[in-house]
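One protein chain is absent from this view; the other protein chains keep their places.
Chains: A, B and C, in written order; residue numbering restarts at 1 for each.
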Amino acid sequence: MTSRLDEAIGWARKFSIFQYPFVTACCGMEYMATACSHYDVDRFGAGLPRFSPRQADVLFVVGTISHKMAPVLLRIYEQMAEPKWVVAFGVCTCTGGFYDNYATVMGIDTIVPVDIYIPGCPPRPEYVLDGLLKLQAKIQNQRETGERSAPEPRPEFSV
Amino acid sequence: MTEYLGILVFFALAATVAGGFVLLASILGPKKPSKVKSEPFETGVPSFGIQAGHLSIKFYLTAILFILFDVELVFLYPWAVVFRELGGWGLTGMSIFLGILMVGFFYAWDNGALDWK
Amino acid sequence: MNAESLIQAVKDRFPKAVEASHAYRGDATVVVHRESLLELARTLKEDPAFQMNFLMDLTAVDYSAFGTKPAPAFFASSGVAVRPSTTIPDKAPWPGPPAFGRFVVVYHFFSLALKHRLRVEVPVEETDAEVDSLISLWGGANWLEREVWDMFGIRFRGHPNLKRILMYDEFEGHPLRKDYPVNKRQPLIGPDN
Partner (left out) sequence: MEQRKLETREMLLNVGPAHPSMHGIIRIVAKLDGEQVMDCDVEIGYLHRGFEKMSETVDYNGVMPYTDRLNYVSPLINNMGYCMAVEKALGISVPDRCHYIRVIMSEISRITDHLTCIGAGAMELGAFTVFLYMIKAREFLWELVEMVTGARLTVSYCRVGGVKGDLPEGFEERCRKALEETRTVLKESDILLTRNRIFVDRMSGTGKISTEDAISYGITGPFLRGCGTAYDVRKDCPYAVYDRLDFDVPVGTRGDNLDRYLVRMEEMHQSIRILEQALRDIPDGPFLAHPETGRAIPAAEMVDEAKMGNIVQIEGARAVVDPTLDGASEEEHPGIAADEKRVFLPPKEDTYGNIEGLMQHFKLVMYGHGVRPPKGEVYFPVEGANGELGFYVVSDGTNVPYRVRVRPPCFAIMSALPKLIIGDMMADVTPTFGSINMIGGELDR
């Protein structure tokens, strides 16, 4: 039974996403294109990038994460305040893409729990907006579906 | 006494709105404190921390100048509200006050207190 | 001046240092002993005949696996009539990698005034892979040499802080060597898949 309060909270959180753009590589260019006036992500209330994990709700991991960058990603994820979500932007974050070598983390879900995967190298802005809508749907019915607000980080990975 | 009622209502309203948000956030927001979360955020790496008490003198200089001219500004507000009733006297009084501070400002400017080097 | 005259000029200046030289596809290349590298670099930079003021690139090549993989014959040799296409010019074939040494440290110089380029190759044994550092002549050599040390494990004598630049310090081994497998991971955190 969805209480009116849960619904209201879900609605409020859904349309006020403060995103932390953890930009590393080529997907950053597509992130810029999505955030700017042509494909405008501000229409969905997610237009304000916050560069400090304290003020951010959603961690947009954009671009390849190398093994040297992995501890930084984990630390920033853990320093974010609940409720927090993680979006894997681009195939390098979903599965490591075609950089299957000694330097690349093959998929950031081995480090931080991920909510939405946006494949594509780089994903077209329309894919990104679609991923954002799926994230908003997840945020909306977050409380009533009994999901925990943020997926528990796996104990064996937290540093 | 009644004209102060307006300000009272204003302050009460402000307090309830601000307090309400803080209260709601603390009640509804989940709280999961963790060791890493309490450490200062310095761009993703453990921070060096700021050695207490050894800041450069130039910060102090800039701060003092700011306070000085900020307080001067505070005196202008009440004057601006009633300057029409004060007529000529009010204007001369305030311009003397501002003149003295301007002299101080130019002295500071000339001595290079404003540029950082 | 063009490739041949550049090589000849270098040979005249350093007769015993230059082991071999070639101008494959128009790139003037000189293979030099390790000992005379610094001196050659200094003259290339200061001598008005060369005026090589740019150290464009400094890299290394691991020739240990060169030629081990069979090179299937060219298409034409398989006997199928090929329309009279331009045969790939092989008049001045490449004389092959330097005679000894597993690694070759490759320097690319460029002279802005005289608009010519020179490639200097220094073959280095695997056992004592060490070359003089050019940091006294060009500031850019600092990071380039650190990268060659990081990727190949070739030390540079005289380099102020020769430590890893691209990989993290806990990484063992030098990834660009031919014997380092492509996906041998050493993750800092996370599973070792």
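Of note:
The rule is short, and it goes like this: contacts are C-beta pairs under 8 Å (C-beta built on N, C-alpha and C of every residue); 3 or more make two chains touch, one makes a residue touch a chain.
All values reported here derive from a predicted model rather than from experimental measurement.
Across the complete structure, the visible chains that the omitted chain touches are A, B, C. Of the options B:27, B:57 or B:96, the residue whose C-beta touches the omitted chain is B:57. Residues touching the missing chain, restricted to subunit A, are 22-26, 28-30, 32-33, 36-38, 51, 63-64, 66, 68-69, 72, 76, 98-99, 101-104, 121-122, 124 (touch as defined at the top).
Residue-level contact of subunit B with the missing chain is found at 42-45, 47-48, 50-51, 54-59, 116-117. Taking the complete complex into account, residues 24-25, 27, 29, 53-57, 59, 61-62, 65-67, 69-72, 74-76, 78, 80-83, 85-86, 88-90, 93-94, 96, 106, 108, 110, 112, 115, 117, 119, 137-140, 142-144, 151, 164-168, 175-176, 182 of subunit C touch the chain not shown.
As a working rule, only the chains that are shown with their structure count from here on.
Centre-to-centre separation of subunit A and subunit B, using mean CA positions: 36 Å.
Computed from the mean C-alpha positions, the centre of subunit A lies at a distance of 43 Å from the centre of subunit C. Separating the centre of subunit B from that of subunit C, both taken as means of CA atoms, is a distance of 61 Å. The set of subunit B residues touching two or more other chains is empty. The multi-chain contact residues of subunit A, meaning those touching 2 or more other chains, are 159.
Those residues of subunit A whose C-beta lies close enough to touch subunit C in the complex are 67-68, 70-71, 74, 100-103, 105-106, 110-111, 157, 159.
Remark: subunit B residues 28-32, 34, 36-37, 39, 41, 44-46 touch subunit A in the complex. Against subunit A, the residues of subunit C that register as touching in their complex are 167-168, 175, 180-191, 193.
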